[in-house]
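On to chain A.
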Amino acid sequence: MPISYYLALSAVLFGLGVIGFVFKRNIITIFMSIELMLNAVNLAFIAFARALGQLQGQVFVFFVIVVAAAEAAVGLAIVIVIARNRQSLNVERINLLKL
Partner candidate 1 sequence: MNVPFTQSILVISLIKVVVLLFLVLTSVAYLVWFERKVAAHLQGRWGPYRVGPHGLLQPLADGAKFLLKEDTTPAGADRLLYFTAPAITLTLAISAIAMIPFGPTTVHIFGVATPLVIANINVGLLAIFAMTSIGVYGVALAGWSSNSKYSLLGGLRSSAQMISYELSLTLSVVGILLLAGTFNLSELILRQDGFTWGYLPQWNLLNPILPQILGFFCYFIAAIAETNRAPFDLAEAESEIVAGYHTEYSSFKFAMFFMGEYASMITVACLASILFLGGWLSPFPPTPGMDWTRYIPSAVLAASGVALIIDGLRHRSFARVVLPLLGLLLGALSFLCSQPGVIDYVQGPFWFLAKVLFVLFVYVWVRWTLPRFRYDQLMRFGWKFLFPVALLNVVLTSLALVMHR
Partner candidate 2 sequence: MTPQLVVFLILAAIAVAGAVSVILQREPIHSAISLITVMIALAGLFLLLESEFIAAVQIIVYAGAIMVLFVFVIMLLNAGAEERTNMSRMARYVGVPLAIFLLIELAYQIGAATSSMTAQPVADGATRGLSMLLFQDFVFPFELTSILILIAILGALVLAQRSEGAPPQRAKQ
C-alpha cells in the first residue's frame, strides 16, 4: 500500500481546508476549515511515521491534537465574545476595531 496515496489525500484535504478558509464568511465555518487543515496534517504525519518505521510522527500528532483542543477552546470563547458584542457571525462585519 504505497504511502503516496495517503499523502495525496492529505494534500487534497489541506487544499480543501484552505479553500474553505478563503471562501467562507461565517467565522465558525472558517474555524472549522482550520481544524480540517490540522486534520490533514495529522494524516500526513501518521503516513510518514509509517513510511519511516518510526513513532515520532505519532507523538507529534498527539501534540497537534492537544494544541488544537486548546486553540479551539480559546478561539471559540473569542467567537462567543465577538458574537455577543457585534451580534453577527459574518467576518465582513467584524473588520473594524471600533463597534
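Criterion: a residue touches a chain if its C-beta (ideal position, glycine included) is under 8 Å from a C-beta of that chain, and two chains touch if they have at least 3 such contacts; residues count from 1.
How these were chosen: all candidates are chains of the complex that A comes from, given by their letters.
All figures in this text were calculated on a predicted structure; none of them were measured in a lab.
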Options 1 or 2 - which one, within this complex, touches chain A: 2
Touching residues on chain A, where the partner in the complex is candidate 2: 1-20, 23-26, 28-29, 31-33, 35-36, 39, 42-43, 46-47, 49-56, 58-59, 61-63, 65-74, 76-81, 83-85, 87, 89-90
